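Up next is subunit A:
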Amino acid sequence: MTVIPLFHVLILSTLLFAIGFIGVVARKNTLFILMSLEIMLNAVGVAFIGAGSVWQQADGQVMFLLILTLAAAEVAVGLALLIRMQKKYRSLDIDLLNQMKG
Partner candidate 1 sequence: MTLSLIMLALLITGALAWRAERYWQGSAKWLALMSLALLAITFAGFVINYAISHNNDFAQLQVLSRINWIKTFNIQYSIALDQLSIVLIALTWLLAIICVLVSWREIKRHVGFYYFNLLLTIAGIIGVFVAVDMFLFFFFWEVMLLPMTAIIAIWGHEKRYFAALKFFIFTQVSSLLMLVAIIATGYFHLLQTGQLSFYYLDWLLLDIPLEISQYLMLGFFIAFAVKLPSVPVHSWLPDAHTQAPTAGSVLLAGVLLKTGAYGLIRFVIFLFPQASVQFAPIAATLAVVSIVYGAKMAFAQQDFKRLVAYSSISHMGFVMLALFAFNSMAYQGAIVTMVAHGLSSAALFAMAGMIYQRIHSRDLADMGGFWQSAPRMGGFALAFAGAAFGLPGLANFIGEFLSLVGVFQVMPEFAIIAALGLIGSAIYGMVLFQASFQGAPKREIIDLQSRELIICGSLLLMLLAIGLYPMLLLKFSFGV
Partner candidate 2 sequence: MIVLLASLPFYPLVSFLVLIAFGKKLSWQLAAIISVSSIALTVLVSAILLFELSASQNQVLTVNLWHWFDLTNQMGTSEVNMRFYLDGLSAVMISVVTGVGFLIHLFAAIYMKTDANFSRFMAYMNLFIVAMLILVLADNLVLLYLGWEGVGLCSFLLIGFWYQEKSNILAARKAFIVTRIGDTSMVIGLLLLFNTFGELNIKAVTTLAQQGHNLAAGSSPVSSAEQANDIYWIALLLLGGAVGKSAQLPLQTWLPDAMAGPTPVSALIHAATMVTVGVYLIARMHGIFLLVPEVMNYVAWLGASTLLLAGVAALAQTDIKRVLAYSTMSQIGYMMLALGAGAWSAGVFHLMTHAFFKALLFLTAGAVIYALHHQQNLFKMGGLFKKLPFETSLFVVGLICLMALPGTSGFFSKEAIIAQLWSSSTAGPMLWWCAILGALLTSIYSCRLFFLAFLGTARFSENTHPEKSTLLRSALIVLALLSLFGGLIPLDLTLVFSTVIQTPLAQLIEPTWLHTVAIITPFIGILFSWFYFKNYRLSPLKGTKHNIQPSKGKFVVFCRQGLGFDACYNALLVKPYQWLAQINKHDIFDQIIMLNAGYVNLWHDSLIFVQNGSLRWYLAAFGLAIMLLLGVSLL
């Protein structure tokens, strides 16, 4: 089974992370912002798994489990807020949320 060098894993996770980040910044609909957040977290998961496998330790995978729980919690709270935003603003456009400024 060919050994995938750590370097490639890290590059993959950075790229994935960048995609997620651009998704969060560029998207106008809040739902997609939450999704892009998920992508960023999974990218981090990949990095941890890769690092863990290189050092032959379970730490990486344990961290990944923790990240999954975090992602779940975040999405739960995010969706709750999404519903309240829908009820209040009748739309999911993120740019409506800019009353507080200056």
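Operating definition for what follows: a contact is a pair of C-beta atoms (placed from the backbone, for glycine too) under 8 Å apart; a residue touches a chain by one contact, two chains touch by 3 or more; residues count from 1.
Inclusion criterion for the candidates: all candidates are chains of the complex that A comes from, given by their letters.
Model, not experiment: these values are computed from the prediction.
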| item | value |
| --- | --- |
| Among 1 or 2, touch partner of subunit A in the complex | 2 |
| Contact set on subunit A toward candidate 2 in their complex | 21, 24-25, 94-95, 97-102 |
